[in-house]
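Missing here: one protein chain of the complex. Every other protein chain is in place.
Take a look at chain A:
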Amino acid sequence: MATTEAQWMLSVGLIEKDVNGDTLWVWCYPSVGSDLRQVLLRKCCLTQDSRHFGTFVFGQFSRTWYYISTAEVQEPTALAKVTHFSVVVTSKDFNPEKYAALSRILCRMYIKHGSPVEMMEAYITVLTKGVCPSDENGPFLIKDYDVRKAYLTGSVKDVVSQFGMEAIILYTALMLKKRIVVHHPRIEALLEFTRALPALVWHRKDWSILHPYVHLAEPELQDLKTCPGYVAGFVDPEVSNRPDLFDVFVSLPDGVITVSQSAKDAMAMGKLHKDIGHAIVRSAEDAEGSDSRLIKDISTKTKEVLATLAALASECEDSKVTLEALKRRHFPPATENFLFHLAAAEQLLRI
């Protein structure tokens, strides 16, 4: 198992900021496309003029996950002209903790040796053996990092406690595969918040909808637009003026969730939502309950809804729901609307 997971790693790269203030893509193995390279240069925060460098960021670009660790060169080493550098690991899988640990080890190696050869050696041992020796806390073992753990790391509880009843909007949007845009000026807060959202629709276990760190740059937006529904994080406040990008806009600093005009129809809510919302809030208020408990509760609720839909589907021919069948059940209009859209999202609608 370890080897298959390790094979999800795609490349390792190195970006350096030198004393001239230039940020250069200096090295990579085996290769990184020029599009992705541009994106990574933008993400690695060395290109920004601010003195504040996020130590670890991650994100997704055209189904490739990237993990960037940035370090400052302080004590004199072989890297005479380098002030900061970033190690970039790209991979097919979502697992920030795993790649944070790995890239940090690679960073330390680079500082120590001043040459990417040792770094590459470590990368290859991880790729072939799933193990890598490390100075601290024992060796790095790829099997220590389960993907379920990564999914559960984000705190849904925090999300619910921050927005209360309004969390149901996020839930509905995710259920219906709508486009959610989150804004916060600090990248750390953005990463923390956005990665928790896909856990609201645990039954899909689909983290590929997550784009935690997007810039308002054309290639990235194009990539975003190919996805039917997503959770995208932006640090640029300008994103609030781009209604073409979102159905639901979350302003984290203000704690405000806005539903765009075009999505209001599909997102109309009724008693069903109220019930689910209350259940979520109640579960989150339980001080004893953990995040996984909350996720399980939400998941149960989701399953109930889906069961209704499945029951409906089984009545119809070839197990697909039709609007007529829905209408025969005489649900309240909001519920009917929701179920109809949900059926589409779950691909249960007859075409």
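As a convention for this text, contacts are C-beta pairs under 8 Å (C-beta built on N, C-alpha and C of every residue); 3 or more make two chains touch, one makes a residue touch a chain; residues count from 1.
Methods note: contacts and distances are computed from a predicted model.
Colleague: Write down which listed name, "Pyruvate dehydrogenase E1 component subunit alpha", "DNA sliding clamp PCNA", "Coiled-coil domain-containing protein 22" or "Ubiquitin-fold modifier-conjugating enzyme 1", is the UniProt protein name of the chain that is not shown.
Modeller: "Coiled-coil domain-containing protein 22"
Colleague: With the full complex in mind, choose from A:Pro133, A:Pro185 or A:Pro228 the residue touching the hidden chain.
Modeller: Here the residue in touch with the unshown chain is A:Pro228.
Colleague: Kindly state which of the options A:Pro116, A:Gly154 or A:Gly277 is in contact with the chain not pictured.
Modeller: A:Pro116
Colleague: If the missing chain were put back, which residues of chain A would it touch?
Modeller: 18-20, 22, 24, 26-27, 29, 63, 81, 115-117, 120-121, 124-125, 128, 177, 228, 241, 243, 260-262, 265-266, 323, 340-341, 344-345, 347, 349, 351
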